[in-house]
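Dropping the structure in here first, questions after.
With one protein chain removed, the remaining protein chains of the complex are shown where they sit.
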Amino acid sequence: MPDPAFRPKVLITKIGLDGHDRGSRIVAAHLRDAGVEVVYTPPWQDIGTVVKLAVEEDVDLIGVSSLATDHLIVPKLMRALREGGAGDVAVIVGGIVPDTDEKMLLDAGVSRVFHPGNKLDEIAAFVHATSAKVRASRFPSA
Amino acid sequence: MNKPLPHAIPASTGEANVRWSAEYAAQIGDDREVRNRSGIPIKPLYTPLDVDPARFDAEIGFPGQPPYTRGIYPTMHRGRTWTQRQLIGLGTPATYNARLRDILDQGGNAVSLIPCNSVFRGYDMDEVDAELLGTCGVVCNSADHMAACLDGVDLARTSCAMNDPSPFTLLAFMLDTAKRNGVPWNAITGTSNQSDYLSHFVANHMFFRLALAGARRVLTDHIAWCGEHLPRWNPLSVVGQHMQQAGATPAEALGFTFASAIQYADDCVAAGMSPDAILPRFTFFFDISISFFEEIAKFRAGRRIWARLTRERYGARDPRSWRFKFHGQTSGVDLTRQQPLNNIARVTAQAIAGIFGGLQSLHTDAYDEALSCPTQFGARIAVATQNILREEAHLTDVIDPLGGSYYVERLTDEMEAKVLAVMADVEAEGGMYRAVESGYVQRRIGDSARTFQERIDSGEQTVVGVNRYAIDEDASARPALAKPDPALMDAHRADFARFKAQRSQDDVARALAALVRATGETGPTRTNLFGAIVAAAAAGCTHGEICGTLRRELGFGHPLVAV
Partner (left out) sequence: MRNPLPKTAAAPAGELARRVAALRTGQRAVLARALTEIENELPSAAALHAALREHLGHAHVVGITGPPGAGKSTLINALVTEIAKRGKRVAVAAVDPSSPVTGGAVLGDRVRMNIGTADSVFIRSLASRGHGGGLARTTPRIVDALDAAGFDTVVVETVGAGQSDVDIAAFADTSIVVSPPGLGDGIQAIKAGILEIADILVVTKADTPNAANTERDLKDMLRLRAPRAGWSVPVLSTSATTGDGIASLADTLDAHARAAGVGRRVQRAAAAAAPPLPADLREALRILAARDSFVRHCGIEFVDGGPGTATVRMAVGCQHLNFNGKCHGGAIFTLADTAFGLASNSHGVIAAGIDAHATFPVAVREGDVLVAQATEASRGRKLAIYRVEVTRDTELVSTFTGTVYVTSRGHA
C-alpha cells in the first residue's frame, strides 16, 4: 500500500500537432480527485519544454495524451528525457494508439499505454503505484 | 385554418390511461429515472397530453414554412437528398487526389479537404517533425499543392468544403486553382468549414488560432470579402461539432453554437454589413451522437430557434436568412476501439438520427476512426452506409417522418427550452466572445465531459464491448495505422524545398510586406486582410509563411483555460 501521506506529482501534457484535449482534461481532473497533484499543460508542447517542465517540477510521472498520431514522437520524448537528466520519470500514454504502435512505445520505455475503454480509476491506481515507486527510488531513506 | 389533428385527440386522458399507469407501476420493477445527455428527464410514455394542439401551426407547421421545425425546404429529402461529403485527407496531394476521385466514383458528390495537422497548426512541412506529416490529412502548403489535390475536379460543378481555420489559406489556394482552370470565382460553391474561431478556443482540437482579437478581425474580413467576390460560397460554418466532441451535451453544443453565431452576426453588423447580406451564408456544423431521439429533437429545435432569432434579433426579411442549414458528422466519440466493426452499427444509428433531423449534408465516420485515421476500406463502408440508408431503406420518402410523434414533439420543446437557457447564460456572461475569453464555456463543457465519462465508468451508460458485452479479441485483427508512404513524402518535401528556392522571392517578399501593412491599418478604409491573403497565395507565399506573418503581427491564440 502506498504511504497515505504521499502525494504523487504528475505532468499531464500533449506534444506534437494535435490539440484534442478532452481526454487530457478529464484525466487531469480525475487524478486531482484521486489525490494527485497534477501539473497540466495545454496541447502543443515542444518536447524540450516538456523535459524542462518535468525537471523543474520534479514530477514522478508524465502522462502524454495522443489522439491523432502524435504518439509517433513519444520515442523522441523518451530520448530527450534521458538526455535531460530526467530518465527516471515514468511515462504513460493515453488515447488512440494502434496495437502495432503500442509495442513500439513500450520498447521505447513507456510504462503503459491506456486506450479508450480504460476506466479512470484504473489510470489513477496505476499513477499512484508508479509514482510511489519513482519517488521511493529518488529518496531511498525517506 | 386550425383543423383538429389526429394526434391531438385527447382520448388518452380517460380510463385506459389510469389502468395503464397502474399496470406500468406494478410491472416495471426498478423504475429508475432516465435522463438524456442534456439532462432532460425521459418518461416511459408520451401521449396527446404532452403536446398542445393549439400550437401546431406556430410551433410545428409545414416544411419550408417558418419556423421550419419540419425542415427548411418544402421538398426536403424527397426532393434533393443531402450532400454526401466525406472528409478525406491523407499523405501527399497526389495520394489525396487518387482517394478523392475514388470517393467521387463511389457516389460522393462533394469535396471535403482535410489538411495535415501541420497545416492545421499553421506550419509548412519543413517546420515540423517529419514523423507527423500526412498521417491525418493532406500536406497542402501552397497553391501548387492545391492544384494537385483538385486535379480533374470540376470546381464549377463540385461543392468544396475547405477545413480551413483562420486565416483561410486553403481557400486562397483554391481560388488560385480556379483561376488556373478558368473557373470564374462567382461559380464556386462550398464552405469555409473551420472558420468558427470561438469553437477552436472552446475545444482546443488542432486548429491554428490567432489571438482572439486577431481571429475576430480576420473572420469579419473574410465574411466581407467573400460576400463581395464569392456570392455562392459560405464563408462561415458555425461549429457545434467541436463543442460536443469536447464533451458538451447536445443542448449545450447547440446553445453555445447559436451564441457564437450571434457574436459573429453582431460583429458583421457592427462592421456595416446588413443582416440579409450575411445570414443566408451562415451555415452550421454539428456532431450527431448516438443519443438518437435527442439528436433529432436538437435539430428540430435548432431550426425553430434560428428562424425566430434571425427575425427578432436582426430584423432579417429574406427567408434564406431564417433557414438553419447544417452539415452533420456522426460522432467519433461514440466509436470504440473494442470490437471495431460494431462501429458500423453505431454510425448507422447516428446517420439515421441526422437524416430524420433534416440535415443538408452528411459525413459518416469510418468504423476504424477510433483506431487510427480511416483506411480506404473503412471509408468505403462509410459511404456505402449513406447509400444504403438513402436508397435501400427508403428513409427519404416522407419529410420529417417523426413529426407528430408525441415524444419527439415534446422533446423538441424541451430541448428548445434547454438551448435557450444556455444562450441566456452566455448573454449573462457578456456574449460568447467574453464567455470564451473568461473560460466560462470551456469550464462548463469540461464538467459535462467528465460527468459523461463517469456515467460510462459507473456502467450507468452502456458502451457495448467496453463496459458491457466485452469479449476477448484478437488484437492483431485490428487494422494498423495507415501511414503515408515515406518515399512519397520525402519526394514531396524535396519538391517543396525546390519550389521555395525557385519561386520569385521578390513577389513573395512584397506580398508578405503588404500583409504586414494590412494588419497595421485601422479605420473603415483599411485593407481587407483576407484580400491580402488571397494576393499572397497567388504570389507564391506558402501556408506557413502567411500564418507565421499573422502570428507575429496579431499574436497566437494560446489556450484560455485548463481543467
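Which chain is which? They are A and B, in the order written, and residues in each are numbered from 1.
Just so it is clear, a residue touches a chain if its C-beta (ideal position, glycine included) is under 8 Å from a C-beta of that chain, and two chains touch if they have at least 3 such contacts.
As the structure is a computational prediction, the values presented were derived from the model and not from experiment.
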Tell me which residue among B:P53, B:G107, B:P401 or B:P559 touches the hidden chain in the full complex. B:P559
For the chain left off this view, which of B:S438, B:T451 or B:T527 is in contact with it? B:S438
On chain A, where is the contact patch with the chain that was removed from view? 7, 9, 28-29, 31-42, 46, 48-49, 52-53, 55-58, 85-86, 138-139, 141-142
Missing-chain contacts mapped onto chain B: 211, 213, 438-439, 555, 558-563
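Criterion: only the chains that are shown with their structure count from here on.
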Residues of chain A that touch chain B when the two form their complex: 16-22, 25-26, 28-30, 32, 38, 40, 42-44, 68-70, 72-73, 76, 96, 98-101, 115-117, 119-121
Across the complex, what residues on chain B touch chain A? 117-118, 120-121, 123, 128-129, 131-132, 135-136, 203-207, 245-247, 333, 336-338, 370-373, 446, 449-450, 453-454, 457, 463, 465-467, 475-476, 478-481, 558-559, 562-563
